[in-house]
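All protein chains but one are shown at their positions in the complex.
Then we have chain A:
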Amino acid sequence: MATTQQCEMLLTVNGEAHSVIARPADTLLFVLRNKLRLTGAKPGCLNGDCGACTVLIDGGPIKSCMMLAIETVGKTITTIEGLKHSPIQQAFVEHFAFQCGYCTPGFIMNAHALTEKYPDASDDVIQEWLESNICRCTSYREIEQAVKSVLLKKHRND
């Protein structure tokens, strides 16, 4: 059956090229976790509803459970493991913006892209971006404060 046939694909993840053997039907989330052992992106629903699996494709947030790995050939993939010392990570720590931490990689990737793309994002824009992720532990206020603190710093530096 065609869907079970494996094929080789070349993926660029966190600045490194990886040759992966996977099925064309495999999602990016599956390949990241099971083939590349990058388990930072989390499965929460496999249905596009929770955002726990969010990674960046060419700098934009994508739910990796909703994209086939093969579609990302030739694109740049960034996962939470590729994010080092970013202001948003620091802000999440300082503002207690997580508890169990399961939603955190997805939230951080999304929020990171947001703060990079829209350093002067309004409340509406922030909501539009972040309502695609679910956090069941925090009250979202902590996350809001973390994101806004990064935006504010960016503003001051401009």
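Just so we're on the same page, a contact is a pair of C-beta atoms (placed from the backbone, for glycine too) under 8 Å apart; a residue touches a chain by one contact, two chains touch by 3 or more; residues count from 1.
Here is the rule we use: contacts and distances are computed from a predicted model.
When the unshown chain is looked up in UniProt, the name that turns up among "CO/xanthine dehydrogenase Mo-binding subunit", "Energy-coupling factor transporter transmembrane protein EcfT", "protein-glutamate O-methyltransferase" or "Chaperone protein HscA homolog" is "CO/xanthine dehydrogenase Mo-binding subunit". Within the set A:36, A:103 or A:151, the residue that contacts the chain not displayed is A:103. Contact between chain A and the absent chain runs through residues 4, 23, 33-34, 38-50, 52, 79-81, 83-84, 89, 92-94, 96, 98-105, 108, 126-127, 130-131, 133-144.
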